[in-house]
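Only a single protein chain was left out; the remaining protein chains are all shown in position.
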Amino acid sequence: MAARIVAEFTKGFWKEIAPLRFALGICPALAVSTKVESALGMGMAVVFVLCMSNVLISAVRNFVPDKVRIAVFISIIATGVVIVELVMQAYFYPLFLVLGIWIPLIVVNCIVLGRAEAFARKNPVILSLSDGLGMGLGFTLSLVVISSLREILGAGSWLGMMVMPEGYPGFGFLLRPPGAFVIFGLILGAMNVISAKIEKKTV
Amino acid sequence: MQEYLLMIVAAMFINNIVLIRFMGNCPVVGVTSSFESAVGMGAAVVFVATMAGTTCWIIQRTILDVLGIEYLQTLVFILVIAALVQFVEIVMQKVAPPLYRALGIFLPLITTNCMVFGVAVLNIKEDHSFMETLVFSLASAVGFGLVLVFMAGLRERMDATGRVPRPLKGVPITLITAGMMGLSFAGLLGMV
Amino acid sequence: MSLREIIQMVLVLTIVTAVCAGGLAAVKMVTAERIEYQQIKFIKEPALKRILPDFDNDPISDRIQIVTGKDSHGRELKTTFFLAKQGGEVVSLAFESSSPGYSGPVGVMIAIDPKADTLQAVAVTIQSETPGLGTRIADDPNFPAQFAKKPLSSNFNLTSAGGVIGAISGATVSSNAVSTAVSRGVETYQAVKPRLGL
Amino acid sequence: MKTPEFVVSTLPHVHSGNSVRRMMLHLIIALVPAVAAATLVFGPAALRVAAVAMVSAVFWDAVLQKLFNRRLAIDDLSAAAGGLILAMLLPAYMPWWVVALGTLVMLLLGKHVYGGLGCNPFNGVLIAYVALLLSYPEHVNNWPVPTSDLMMTQNSPLMELKENGAAYLADTFPWQHLFLGSTLITGAIGEISKVAVLAGGLFLILRRQISWTIPVSYLAGLSGFASIFWLLDPDTYASPLFHLLAGGSLLTAFFIATDWTTSPVTRCGMALFGLTCGVLTVAIRMWSQWPEGAYFSVFMLSMLTPAFDKIRPRVFGSNFKQ
Amino acid sequence: MEPVLTAVLTVGAIGMAAGLILGVAAKLFYVHVDPRINEVADMLPGANCGACGFAGCTDLAAAIVQGNAPANACKAASDALAQRIGAMLGISVGTLERRVAQIFCQGDAARAQRRFLYLGIRDCRAAELVSGGDKACRYGCLGLGTCVQACYFDALRMGPDGLPLVDASRCTGCGNCQAICPRHIPRLIPVSQKAAAFCGSHDPGKEVKEICEVGCIACGLCKKVCPEKAVEIDRFLAVVDPATCTGCGLCFEKCPTHIIQAVVLSREAEKKAA
Partner (left out) sequence: MQRGKLRGGIQFSCPPTGLNSPFEAVPPPPAAIVPLQQDQGGACVPRVKKNDPVRVGQLIGESPTPHGASIHAPVSGKVAELIKHFPTLNGPAAPAVVIESDGLATPADPPAEEESLAALGAAGVVDFDRLTVPLAAKLEAAAARRVTTLIVNALDIEPLLSSRGRLLLEQTPEITEGIAAIRKRLDLRRVILTVDARAGEAIAAARAAWGDSVEILPLKNRYPQAVDVLLVKRALNREVPFAQGVRIADIGAVVLDVESLAAVGRGRPLVERFLTVAGREGHVKNIRVAIGTPIRAVLEHCGIRPEAGGKIIAGGPMSGTAAAGPELPVTKEVAGITVQGPREVVAPVEAVCIKCGLCVDACPMGLMPFLLSGFSEKGMLAQARAYDLFACIECGCCAYQCPVRIPMVHFIRFAKRRLSDRGGGS
């Protein structure tokens, strides 16, 4: 069991890392990845929502009739999202201002409902928690990677600190949404190359 | 009349929900590999987004605003959308099986399409009247569908006469292309 | 699909949604005060600091809320006025007003000298305009400066609409949002001035 | 083992001799007059931008071909030609690193991620141009006064139109100056002398490198749409002649909208494409935040190229009545 | 407490309404869908290779559940998986021995003649359209690797000598390569088969000799020497019967062109041979 918990946790970091592996949850990944800071904030919000929804859904999974399954799941998810929204407003107000409409939009982040459907409704609470934590942290990792590239190349800074040499002019294109698409696409391509190499080695 | 026309043009093109507001990207990447599925998804979204937009508007104005529980907007809207999508699915499966076979696989995807939810929220944020909500939801969804169809056209041509590097095939190149489409729409900045 | 199943469906959905809503209401109640304070602190305070003249009180504590009208659904609209005092004398009063911008509402904080009936200063509080373009209403100090020290009777519209405010080129919509918000704010102020008891 | 002696392949066994290299060479030659005119007006700075663009484009092309594991094919001159076209859209005093970054974007996003020459749905030059415009507006929209003083800038004709309206355009910018190019006006390297661009364009048409359909329909769409507004209100809206001669209209008509890869291939598709690009050019000039809409219009409408190409030629024998 | 009550009552009511509408709709518009179809589809490999003759895995799943296809219809599924599917649906599944592809041509560039220099599309099927293919032998491998591209499971690659090589550990026996090859040179054999004659030429020995050094010349020595009578000559070509062949290897020595050989399925052995 312990091994499975670890496996469910770690798969979220490479094998099933979202949204890189599945083209789901793309919009927030693009929208909040201009800065590493907001990426981290968004990631944490998703981790919370994902863990909470996975656990609750797993707990109630045996009582929910199939036809209202989605409605129930999504209500639970929405509750998590609103809690995040309220708590963030109360305690991390500047972050709330940056993330704006994308906080409520976590509710439609395909990853969250995706995990509910694909995992939590079939697995016990503890595994669901591990899955949610892993997938959520993996999502955070993706965002951090994308936003690091965007922030460093686009603005010359990382987490607000200047990391490029003095006088680096930046490349504003990368800070705009089209730049996010390009970075996202190129990272995916790079991952495919690496995966292919790994696979070749292991066989 | 004129402001509605302007709103339609703005929602469809100038502030295109996908290319300018960057919502609803998953289907643009996911279901544009063939022309037919792009049209199917587009049609399904136009239908659901319009229904959801107006229903949510009514609930917001007649219940949430009146009772002062606006903070439950997210919960209520998504509940409405999820129920609506499922309702459409159930009815369509019985009443129009061919349509269901064509569109059915897209319906569950719509629940988690941020564009539908986003349009419902935007209607409230921008203080639309009921008619405006109807027009805005419809036009935004049509703008979304157009992007799907254009993307499918580009991808069909790429498939037939292109040679995308293997690691970039599929999702990555579609993302980059979506980015390029968005980049070109920078030309419309400042209109309206 | 038996009746029992339908009842079960309805029951489960009702209970889940009700519990969710209840939980949220509780969270909301717990956080409400803190949220209000945070909003004031992060949005209002910097703007207040920028636009209010010298004062020796805490305008955030010295705030009064007044019903300034009704919205389209007949609910009351409240406006918060922050009072800046010097030696117990109100030297300025600040409040927020807003208007839709290019993408989302634009909020402005307006400081008014109640004695002289002049607009002392204006600062943008919230906005989500296009970076580098519409955001110049907040980043470019020259734009809000146009409002300063003008009598309340001025026409705060853009020059293109016959007013005295020059728009930022390429960002007319955002500029218009600011000037509309100011005009509205001044109107509101004029309407409730007697009730402020100054 | 006996080695086989003769080659067998499918018909045809002869070829026109046309090649990408030949097409690109024509393109480069066609742009020489425009570069020459800009050099006359701005001095060697214009030549320098063109050179930096071409050299860096070839360099990036080679690097990216290596990176993407492709056959090295810089000798097809496509990168050089693309770089030269990009230079046409840039001001003469562009810092070299912005130019080089532009060619990198052009070749990466406008060529290699899609699999190389001919696979890109959007014109690399336009991708690079818009990326630079959004990132470095201060460099891209920095129009030098065409005199010896490098530090001064002035409004290009289209900026003048955007900011100060149409009233005095004809006095500020006499059409002869717009057409021939002069120190009165400023703009990108390829926007200086319209007569030079026209000469290059006609050269391409006469050498059958491009067909006349897109240029003619583009200019028709542009002047037609401009005329409507001009006739309604000549004080607010610029004349069609101004729209034709100002900014990048002619450059776009002959060198941008005609880009083989991203424009339609059928006659009808080309005509519709040109027409809509012309209309959109004027619309962007009139209503958006940008002074110039020519490049954006082509960029945007190449999205529709596959759709335009659905209007196919009539298939032989398909119009019979039974 | 009042705000909580408002929230609970309102949203609960909305939830109830949604539940009611869905419930009534589900009752009114009831359609029976067999849930087992999805379960079977989940179990299938999901490669959508089409070797089963259906339009993808889900299609096959529906066919299996509805009894229109046997539980082991998926060519790419292991036997154990077919058994599990059968068990789930409560139907019995006959066991079939796993089969793998082997290449039935050894005429590489050095040992088989070509009639001309082919210039054209790098696809064996297309090459076959140009004057019947450049190989002098009508049964020989054209070497352009169409089978390699057709394998969904990466089990084939082009060897250094211009003939495809099979990685038996990856081959699922789906048979796509055999179907797509214009000369049907990759052929499926049972994994237990010990020996095979790796040639496909039905031309008379004299003609074969002129154009290929490693073609079956139908001399019949293998047939003569085989103690189990496992080799037959079918229209000028030796064929080994897997059921009777014991892999004794007597014929390997005798075959003058060495086309009859042991079947080697492990990867290491294949590497050694290369």
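All chains are identified by letter, namely A, B, C, D and E, in their written order; residue positions are counted from 1 within each chain.
Operating definition for what follows: a residue touches a chain if its C-beta (ideal position, glycine included) is under 8 Å from a C-beta of that chain, and two chains touch if they have at least 3 such contacts.
Source: prediction; values computed, not measured.
Looking at the complete complex, one finds that the omitted chain is in touch with B, D, E.
With the whole complex as reference, residues 4-16, 18-20, 22-23, 115-119, 211, 260-262, 264-266, 270, 309, 312-320, 322 of subunit D touch the missing chain.
Subunit B residues in contact with the hidden partner, per the touch definition given at the top, are 156, 159-163.
In the full complex, subunit E makes contact with the omitted chain through residues 115-117, 119-123, 125-126, 128-133, 138, 203, 207.
The definition used in the following text is that only the chains that are shown with their structure count from here on.
Chain pair with the larger contact count among A-B and A-C is A-B, by C-beta pairs in contact.
Placing every chain at the mean of its C-alpha atoms, the farthest one from subunit D is found to be E. When every chain is represented by the mean of its C-alpha atoms, the one lying closest to the mean of all protein C-alpha atoms is B. Among the other chains, E has the CA centre that is most remote from the centre of subunit B.
Averaged C-alpha coordinates give centres for subunit A and subunit D that are 41 Å from one another. Note: centroid distance subunit B to subunit C, computed from Cα atoms, is 31 Å.
In subunit C, 5, 9, 12-13, 16-17, 20-21, 24-25, 28, 132-133, 170-171 are the positions where the chain touches two or more neighbouring chains simultaneously.
Residues of subunit A in contact with at least two other chains: 67-68, 71, 75, 78-79, 82, 86, 172, 178, 182, 185-186, 189. Across the interface of their complex, subunit E is touched by residues 67-68, 71, 75, 203 of subunit A.
Against subunit D, the residues of subunit E that register as touching in their complex are 110-120, 129-131, 134, 213. Residues of subunit C that touch subunit A in their complex: 5, 8-9, 12-13, 16-17, 20, 23-24, 27-28, 31, 34-35, 38-39, 41-43, 126, 128, 131-132.
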